[in-house]
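Mind having a look at this structure? Questions to follow.
Note that one protein chain is taken out, while the other chains of the complex remain in position.
So, subunit A:
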Amino acid sequence: MNEIIIEATGIKKTLGRGAGEVKALRGIDLTLRRGEFTLLMGPSGSGKTTLLLVLGCMLAPSSGTLTVCGTRTSGVDKEGLARIRRDHIGFVFQSYHLFPTLTAAQNVQLALDIRHERGRKAGKRAREALNLVGLEQKADTLPGELSGGEQQRVAIARAFVANPSVILADEPTAALDGNNGRSIMRILADAAHQRERAVLVVTHDPRVIPFADRIVEIEDGLLVDTGSGEPERLHLPKTAAFRP
């Protein structure tokens, strides 16, 4: 059995107060293991993003325990949570969130810079990470001059350049066409399978299912099923799927 990277037990999260109170998560138990590619799926408002924020140490759970790479997050202050993110977690955002004034290489290098890894070595690592996502030729290009798929690949390179144990991706293919979506999913699957990262992708895009080792479905703040990545289980037409 692979090493557990993230372990969430009995996670509950209530958002808002009084009449506006929403029980976003109602007792989640979830583990993410090294080398495993997990999809978190569910309809809008089901609690996907809230769970991702909790797993990513950006939102404290109302109750339950979260352990990231052996460190329990309860009672850790904001700077401490930032340190956990910096040391163990790489993020891929739906709308890329690249820095428009920095080149692709500098965007990737930024993930090393905040870890005080600087100089030529850091620059070399950033270019190697871009090489892994097939963008070595665009290292000196500004994000505005890249396509959506290329920008997302830069964002992925930024997420794993510092060798985090886990990569959390939020709807990484939502803004991409079929070819680019497939390319992104292949890179993320490789990150899990070849580079031994735990990868969790939040999505409601059924086309990504063929890439998953495991699918976790969430509905009304509860996990409803856990199983293998089989498109048929979600009645997905084969023509609609991204092929690995």
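Methods note: a contact is a pair of C-beta atoms (placed from the backbone, for glycine too) under 8 Å apart; a residue touches a chain by one contact, two chains touch by 3 or more; residues count from 1.
Everything below uses one rule, namely that contacts and distances are computed from a predicted model.
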{"item": "Options \"ABC transporter permease\", \"Putative glutamate--cysteine ligase 2\", \"PepSY domain-containing protein\" or \"L-rhamnonate dehydratase\": UniProt name of the undisplayed chain", "value": "\"ABC transporter permease\""}
{"item": "Touching the absent chain when the full complex is considered, from A:Asp113, A:Glu136, A:Asp190 or A:Asp220", "value": "A:Asp113"}
{"item": "Option from A:Lys12, A:Arg26 or A:Arg86 whose C-beta touches the chain left out", "value": "A:Arg86"}
{"item": "Missing-partner contacts on subunit A, residue numbers", "value": "49, 52-53, 56, 58-59, 79, 82-87, 89, 91, 93-95, 97, 99-102, 106, 109-111, 113-115, 118-119, 158, 170"}
